[in-house]
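Beneath this line is the structure, given in structure tokens, with notes to follow.
Every protein chain except one is present and positioned as in the full complex.
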Amino acid sequence: MGEALLEIKGLTKRFGGLAAVNNVSFRVAEGSISGLIGPNGAGKTTIFNLITGVYKVTEGEILYQGRPIHNQEPFRIASAGVTRTFQNIRLFKNLSVFDNVYTACHLSARYGLWSALLRLPGFAREERQMVAKTRELLAIMGLEDRQDVSANNLPYGLQRRLEITRALALDPKLLLLDEPAAGMNPDETEQLMRLIGEIRQRFQLSVLVIEHHMDLIMGICDHIHVLNFGCTLADGSADAVANDPKVVEAYLGAEEEAK
Amino acid sequence: MEYIQGIAVLIGINLIAVLGLSILTGFTGLFSFGHGGFMAIGAYVAAIVSSRLGLPGPLAFPAAILAGALAAGVTSVFIGKLTLNLKGDYFCIATMGFGEAIRVILNNIDYVGGARGWANLPQLTTWWVVLVLDVVCVVLVWNLINSRHGRNMVAVREEELAAQMAGVNVFRSKMTALVVSAALAGVAGALLGNYIQFLRPTMFNMAKSTDLTIMVIFGGLGSISGSIAGTILLVSLPEVFRNFAQWRLVIYGLAVIVIMVGRPQGLMGGVELTPSGIRKLLAARRARARLEAELKAAEQGGN
Partner (left out) sequence: MDQFLQQLVNGLSIGSIYALMAVGYSLVYSIMNFSNFAHGSVIMLGAYFGFYSLTALGVPFSAAFGIAIFGTAAIAVIIERLAYKPLRDRRAPFLYFIITAMGASIFIDNSVIATIGPTPKTFPPDLLPAFLQGAPLEWGALSVGRIDLTIFVVAAICLAVLMVFIDFTKLGKAIQATAYNMKASALMGINPDFVIILVFAIGGGLAGVAGVLYGMKYQVFPQMSAITLKSFIAAVFGGLGSLPGALLGSLLLALIETFVSGYLSTQYRDLFAFIILIAMLVVRPSGIMGKDAEDKA
């Protein structure tokens, strides 16, 4: 593992009087797969929203590659290499699988508006490059024979996979996955685990995962941060966290449910 | 024959404005109540340039059209800067106010005829001019939609938040759509004034704006060929059903509701009537059928 790709320092987010995130600090090491877990409402998705610029930070800092990215425009953060998937899938529903990814390739092209309007020389070449990139991504993620299907017609598991594929189209260095295994059975979760590992390897990126499926978290995460009511409960390796009494207590209910 | 040519010219003129609005509403998902205002700006600026500035013959009309488009486009930048970062309702209300404001302002400028109107404008718009401009505009709009800029606009329409997360500068996309649509409306206005040779502010009130939007909706949001079909249909229908003039809008209003509730894809169903568009449609259908068959087989296999 390497340096900290992402560093969260004293992060606090208040909505009115309520602190959804309260003085949270942790690091995501480069090349690692980190987990962010906690009961519902613990503030996990809020942290994702803060990292990706959807919310403004009340207090604290978010450093990416050593530079502050908090409070910046979401699209700038995404182009810097931080992309995400959503808890409630937000695909471009009326577009085909191909178009969902093709659209997201837009940063790979350089041509400007006038080039597009007048079809100047660079345009065709860059479009071809984007098409090739899309085909490649779809092939890697096993979606190429579904590429013409409308996104809203895909089965649930493939929709989640498509969202990840779209997030990969931006050549991210940090991939944020928000409950990627939601609604999946053990087999699918197993597949997903392997997929995330392969993605990390193949694309040389770091992953931060929010999940409730403990087998997935324990199976692939190098490092876990546990939240409860917006505050840090525990932080460490998978084993350390699993044996932490505070975590066990907070999760006792969740464990029973998962069984 | 001349009668039909007249209708054809009107279709051609409205088409340019409708294409613009199609980009804004159909592809980017923004609703404007005030595009009549942009048409008005284009029309009046063009009229001033073509009849009051004393430019040499062949230069006058192109300069007028360009000036009209530019004026409309620049004005839209102001509206856009103020409202496109806010919730959609603000943009709608601002465009509504804008359309009305332009009308009031024009009503009070005697230099351009005020409320009574400006007559005896030179007839510079010919059938050929309209045809050429139509072709140019369709090509430009097509090129825009089938580029990363156009795809980003569609992404904004589909899922604005996800588009942002995918690195799309949503504000810039919306602004581009607005300025292009305003400029095209300006071109249409410029052509109109110099065709019917008369301009009056009430020609560009909210009824005009909603008329244009209805053409986009009938043709189907997100389809250029749909916008063309919608324009042809809705500009020629009133001529066909002259007797029912009063009921025309009643039927349109009802039709809009029925379309949005029942078949939002409109006439064309979001499909483009081009070889690639039809290929895409067929491919999607085939892929879906295959997918459903596979899922069914998997289900039965499991039993």
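Worth pointing out:
Going in written order, the chains are labelled A and B, and every chain counts its residues from 1.
Keep this in mind: a contact is a pair of C-beta atoms (placed from the backbone, for glycine too) under 8 Å apart; a residue touches a chain by one contact, two chains touch by 3 or more.
These numbers come from a predicted model, not from an experiment.
Contact with the chain not shown here comes from a single listed residue; of B:8, B:66, B:96 or B:138, that residue is B:96.
When the full complex is taken into account, the listed residue touching the unshown chain is B:83, out of B:83, B:194 or B:227. Listed residues B:4, B:59 or B:255: the one in touch with the omitted chain is B:255.
One chain of the complex is left out; on chain B, the residues touching it are 25, 29-31, 33, 82-83, 85-90, 92-94, 96-98, 100-101, 104-105, 107-108, 157, 160-161, 206, 210, 213-214, 217, 221, 246-247, 249-250, 252-257, 259-261, 264.
We take it that only the chains that are shown with their structure count from here on.
Look at where the CA atoms of chain A average out and do the same for chain B: the two points lie 38 Å apart. Those residues of chain B that touch chain A in the complex are listed here as 140, 143-144, 147-152, 154-155, 158-159, 161-170, 176, 222, 270, 280, 283-284, 286-288, 291, 295. Within the complex formed with chain B, the residues of chain A that make contact are 52-54, 73-75, 78-79, 83-84, 86, 90-96, 99, 102-107, 109, 111, 113, 116-119, 123, 127, 130, 146-150, 153-155, 166-167, 169-170.
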